[in-house]
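Omission of a single protein chain aside, the complex is shown with its protein chains in their original locations.
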Amino acid sequence: MSLINAPSPHTRERTDTGAVMRRVILATLPGLAVLVWQFGAGVLFNVLWAAAVALAAEALFLRARGKPVGFYLRDGSALVTAVLLGLALPPTAPWWLTLIGVAFAIVVAKQLYGGLGMNPFNPAMVGYVLLLISFPVAMTQWIAPGQAPTLADSLALFLGQTPADAFSGATPLDTFRTWAGDAGALAEHGILQGVLAGRGWQWVNLAFLIGGLYLLARRVIGWHIPVAFLAGLGVPALIAHQIDAARFAGPLFHLFSGGAMLGAFFIATDPVSAATSRLGRFVQALLIGVLIWVIRTFGGYPDAVAFAVLLLNLAAPFIDYYTRPRAYGHKGARS
Amino acid sequence: MTTVLIAIAALLALAAVFGAALGFASEKFKVEGDPIVDQIDALLPQTQCGQCGHPGCRPYAEAIAEGEEHNRCPPGGETTVEALADLLGREVLPLDDDGAEDAGEDRVAFIREDECIGCTKCIQACPVDAIVGAAKQMHTVIADECTGCDLCVEPCPVDCIDMLPRATTLATWSWDRPAGIGRRPEERIEVVNL
Partner (left out) sequence: MFGLFGKARPPAPVFDFPGGVHPPQHKGRSNGTPIQPGPLPAQLVLPLNMHLGAPAKPCVAEGDRVLKGEKIAEPVGAVSAALHAPTSGTVVAIGPRPIQHPSGMDALCIVMEPDGEDRWIERRPVADPAALGPDGLVALLREAGVAGLGGAGFPTAVKVTLGDQQRVEQLIINAVECEPYITADDRLMRERADEIAGGIRLLQYLLNPQHTLIGIEDNKPEAIAAMRAACAGSDMEVRVVPTKYPSGGEKQLIQLLTGKEVPSGALPAQCGVVCQNVGTAWAIKRAVHDGEPLIRRVTTVTGDAVARPGNYETLLGTPVRDLLRHAGVDGERLGRLVMGGPMMGFTLHDPAVPVVKTSNCLIAATLEELPEPPPEQACIRCGACAESCPASLLPQQLYWYAKSDDFERAQRHDLMDCIECGACAYVCPSHIPLVQYYRYAKGEIRHQAAEQLKADRARERFEARQARLEKEREEKEARRRARLEANRQKQAAAPAGDDRRLADLKKAVGKASSAYKAAVKAAKTAEAQETDNAAELRARADQLKAEADRLKAELRDAKAGAPAAGAPVPAPTDLLADLKKAVGEASGAYKAAVKAAKAAEAEGTDNAHDLRAKADTLKAEADRLKAELRDAKAANPGAVVKLAPTGKAQDNAPATGDATTSAPEADPEAAAKRQKRLKALKTAYNMAHKQYKEAHAALERTERDAGDDDRERLDALAAKVDKLKAKADHCRDALNALVEEAKADIRAHTGKDLKTLKLEAARAETALRQKADELARLRDTADADTLETLDGELRALDEEAQVARRALKQAVQEQGLVEDDQ
């Protein structure tokens, strides 16, 4: 008879990192569905292709580093990175764009730093920013909401060919940036006249919000990051909107445009690159929100989730240093 | 032209002011550290074995302070080399221990007392007075004080001193480091007759 000799605790919660990652992927499905509905199957191609590339890149690198491939692949983190990046790419993105972005995210931003848990930056956002800087045109071409191309056209776009019709159209954020300050022009643009915010995008964000709430309910993520993120974005928007409604978009518009919800629930919550303590995470997410609003309003890029997240990833050690919880039996925080 | 001059003058003035301030600060807030030799000595294991080529740890500390390599102390092992490198801002060098396998191992001298002839030679050799005994009487090692330096082994005319690995006791036992990622933190133990 043989008995187990193991350190305490002898019982543990039946969670596991793979399950956490699977739930995250599950929670992106509503968002994915809406994206496909609004912008065509291109998004789906992106996501699937990205997942394949990510798994291949991860496996290759794990093998090169002499690690057990199957064991590490099972944690599902590469898949999450791929799905998030695939969702963030424009539906018109050709296959090579995705390939470059995902490979860079997995290889450079994650494995070269030592793999899961060691990367200081959110890999998906690193891949995204690389593409945004290297291929600004391809990365900013979106399809006008509701004018989803046919499956064939989507496939053509994905394969890098130019389909018969041109599908590019501005996003609500772009439109607002272009016409900011001109109340009349703003009112003329139908794309800005959605129920909540910009047409099309409001549904995308709503879907991600629903997915995020599911994650909250399943306790996969804590409330601190999304709430702080949305507050950081919404509160400055509200204040500015009160001051000059024509120049500054309202909080709802900000919260339901671009990558706001995806960022709040799926990207800023990436635990690896976030700050450590609850307070630290709150502060960090708040600053991400504020930074997004600042860049959207005053910066050169229409959306800013990726930049804001990366910048505050950078600040995580610093935030950690100042937000270390006071341990039991100690007076005041020390470092 | 004047602008340039003004700029240069301003820069110079700034440089002077900051320089003075820095100088003052460095004088005023000078860190009164231990002399470097003491700091080095504090990091050496105090085995006093002389394997570094010096008669004891302090002389070696002095030699290090004067520029000798800081990797010559086998009892201290890699940890000491690292700590010294850290203190002195030098490179971490591989341990210079002639490839001895038991470097850093904790050992203790043991006198086989029925063979001891009481010659007192080991007492004279022991740098930390860890051996007690009088002439012609059996000698014994105070295990707690023994640094495991080996110095008493050589002089013994009847070779009755052994260097034994220090045994783990309930008081010194501690948990092993877990095996790491990808491993189960458990093992199986065979249990009979239950």
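As written, the chain order gives the labels A and B, with residue 1 at the start of each chain.
The definition used in the following text is that a residue touches a chain if its C-beta (ideal position, glycine included) is under 8 Å from a C-beta of that chain, and two chains touch if they have at least 3 such contacts.
Quick caveat: nothing in here was measured; it's all calculated off a predicted structure.
Contact with the chain that does not appear here is found for just one residue of A:Leu216, A:Val272, A:Val294 or A:Leu311, A:Val272. Which of A:Leu97, A:Leu116 or A:Leu157 touches the hidden chain is settled by the complete complex: it is A:Leu116. Against the chain not displayed here, chain B makes contact via residues 41, 44-48, 56-58, 117, 119-121, 124, 127-130, 135, 144-145, 147, 157, 168-170, 172-186, 189, 191, 193-194. Annotation for chain A: contacts to the undisplayed chain at residues 1, 3-13, 15-17, 19-20, 71-72, 75, 77, 115-118, 222, 224, 271-272, 274, 276-279, 281-282, 324-331, 334-335.
We take it that only the chains that are shown with their structure count from here on.
By the touch rule above, chain A contacts chain B in their complex via residues 1-7, 67-68, 71.
Chain B makes touch with chain A in their complex at residues 175, 178, 182, 184-192, 194.
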